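Report on the structure given below.
Missing here: one protein chain of the complex. Every other protein chain is in place.
Labels run A and B following the written order; every chain starts at residue 1.
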Amino acid sequence: MSHQARKEDSRNAAPLVTSDPRDRGGRAQPLLRVKGLRKHFVIKRDLLGRPLSRVHAVDGIDFEVRKGETLGIVGESGCGKSTTARLLMHLLQPDGGEVIFDGDPVGTRGGLSLREMRRQMQMVFQNSYASLNPRMTIEESIAFGPQVHGVGRRESRQRARRLLDQVGLLPERFAQRYPHELSGGQRQRVNIARALALEPRLLILDEAVSALDKSVEAQVLNLLGDLKQEYGLTYLFISHDLNVVRYISDRVMVMYLGKVAEVGDSEALYRAPAHPYTRALMSAMPSLEPGRRTQTAPLAGDPPNPIDLPPGCRFCPRCPLAVDLCRGTEPELAALPGGGHLSACHRADEVQAAVSNPQPSVEESVR
Amino acid sequence: MKSDVMTRTAVQTPLTASADPMVEIRDLHVHFGTPRRQVQAVNGVDLTLARGEVLTILGESGSGKSVTLRSLMRLLPERKTRLTGSVRVDGQDVLAMSRRELSRFRGRTAAMIFQEPMLAFDPVFTVGDQIAETVCRHEGVSRREGLARALELFDRVRIPSAKRRLANYPYELSGGMSQRAMIALALSCRPKLLLADEPTTALDATVQIQILLLLRELQRELGMSVIFVTHDMGVANEISDRIAVMYAGRLVETGAVDSVIAQPRHPYTLGLMHSRASGELRGQRLSAIPGAPPDMSAPPPGCAFAPRCPHADATCTQALPGMSELGDGHRAACWRLGETAS
């Protein structure tokens, strides 16, 4: 019990990020800065092989991840959040844009090499089973990364066992197991250990807790909190679950059809969302208050595919507030008064005003 | 230790006083397995569903919630499954049905919707044809009437430009649309009981709420009874009149949705409520339920939740707690209910 109490204290204390010897630009410099990141998939070509239609999976997004923070990315299927993660890891080749890791451009001449970048940035996937090689023991899977980077066999195995212990799995019981012998929660712990084996500074969690049962999800979220504290990690936490993102993130970025719709401090964004899509997402969450059920769905229809998009705002076909301006001109991501909160909506002020207004009328106007 | 409001009641007492329930499950056991490994998926479930009632079975993966639902239509692989107990739907004994009776029962008395709508449709026929065909087969009407009915159903599940959509192949429909089409298919023979197996789990949030609202509306219009299986408390709250929480193949708590969510009494339900991540808890540890659910090929004696339960004592690990009445049909199966009152 006292152990737990101590932990609570240390959690409230300031994060211990600055001590990392790999830190280059100091605290003020963002750990990751992304500029104009873009990926289009061609889905149809004409006879000469020229693209006929494309999926605008990620369509020029800018954002930064500050040192020691957790940036949450939310959005529905097709919004490009998982593609963004794969682009950052260079598992997909970006069509354009720049990724700058702690001041160094990634993958360009004179910048950070891909191999070095992958040492500092690691990823945990959603599917805990598919992301472990079924023919390798847990220990081998975790030790693989360090071995690739030249750590000796014995030492990497020791590291694997240490990490297993850290993620709450007894090494002597689990090291020699195969993935199919573990439960989903245990496997996701292994995946986290595997990602940490390279001692990264940034961990991308792509729907890492989404497939877990709720009771197990809470355990893994606690684990993530502890590990962040212990290693001074920075997280990029991707999820479709607004409650979880709100719990874990310092800042939140909302994506819609390959673009950033809104980004801001977690509390500010949840308290006063400045994009109609964010509002819709929030009111689509099932209510947990007995007797207060949702009466109207905030949006009709499914999120469209980001194929051959029309000019103007991409949300406007589903937006209850759309006006002619929205159909003609695509809104830029612009800062709202107060700073730190950006929204890509022509009518951001009105959206925000409508929310902070305590009286309902919002429901009406949005409908 | 035990409060005196609580009275241990016989297991047979129906939850809602209803002379003619839609579903009546008594002491249902479902065991799967090969000779070498037996999985005890469901271990003595008693459940009653009144006509026109919406019940949610809430539980995690492996709790037996889907298996319970499937045994209502005998959809489990017969050769590998051992079903005991009694299952009555609309007055008929499901476990005693012949193959013919069963196929008449499926679709007409009870219909089911799934998490994956694509599995309900044959990819090489249009959705309209498939619904019309189902209507023709079950009701012996002409193809024309079948198609007319399909159109009416598509309108009813709010599929825009229904006529055009009927001519679509399943893969041409988006996620929410195919979920609606599957609901139309399930409703095609006017079932009295709709079984829903996590139909909104794979959907995006903004689509999920639409489907939940649609189901609520359809249930009201058609007066169906619904059993809805989910792992999401929010979804349960949105859809149901009553909740039955399942853990390790047994019901651990049942009651009206308001009382179970506002005042959960079983330590497992309490744990689920408290371990939810939310904005207010930011920067704090979540009070997660420790450990993992038991291996159902060797479930522990006594209360299956005891190894993870903060209130457990020696009694819990030895004897199985029965359902205790907490008032207003709210019941929980726990030895230490005295400690869990708020």
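Here is the rule we go by: a residue touches a chain if its C-beta (ideal position, glycine included) is under 8 Å from a C-beta of that chain, and two chains touch if they have at least 3 such contacts.
Operating definition for what follows: contacts and distances are computed from a predicted model.
Missing chain, UniProt name from the options "Tryptophan synthase beta chain", "Sodium:solute symporter", "ABC transporter permease" or "Vitamin K-dependent gamma-carboxylase-like protein": "ABC transporter permease".
Within the complete assembly, A:Leu114 is the residue of A:Leu114, A:Ala300, A:Val323 or A:Ala353 that touches the hidden chain. Note on the undisplayed chain: of the listed residues A:Asp165, A:Glu330 or A:Glu350, the one touching it is A:Asp165. Within the whole complex, the absent chain has one touching residue among A:Asn222, A:Ser249, A:Ser266 or A:Gln352, and that is A:Asn222. When the omitted chain is restored, the residue from A:Arg194, A:Arg318 or A:His341 that touches it is A:Arg194.
Residues of chain A in touch with the missing chain: 3-4, 7, 86, 89, 91, 114-115, 118-119, 122-123, 125, 127, 130-136, 141, 144-145, 148-149, 165-170, 173-174, 176-182, 186, 191, 194, 197-198, 218-219, 222-223, 226-227, 230.
Note that only the chains that are shown with their structure count from here on.
Inter-chain centre distance (chain A to chain B, centres taken as mean C-alpha positions): 32 Å. Within the complex, the chain A residues that touch chain B are 4, 7-8, 11-12, 76-77, 183-186, 213-219, 221-222, 225, 240, 242-244, 246-248, 266-267, 270, 280-281, 284-291, 293-294, 296-303. Those residues of chain B that touch chain A in the shared complex are 60-61, 160, 174-177, 204-210, 212-213, 231-235, 237-238, 257-259, 261-262, 271-272, 275-279, 281-290, 292.
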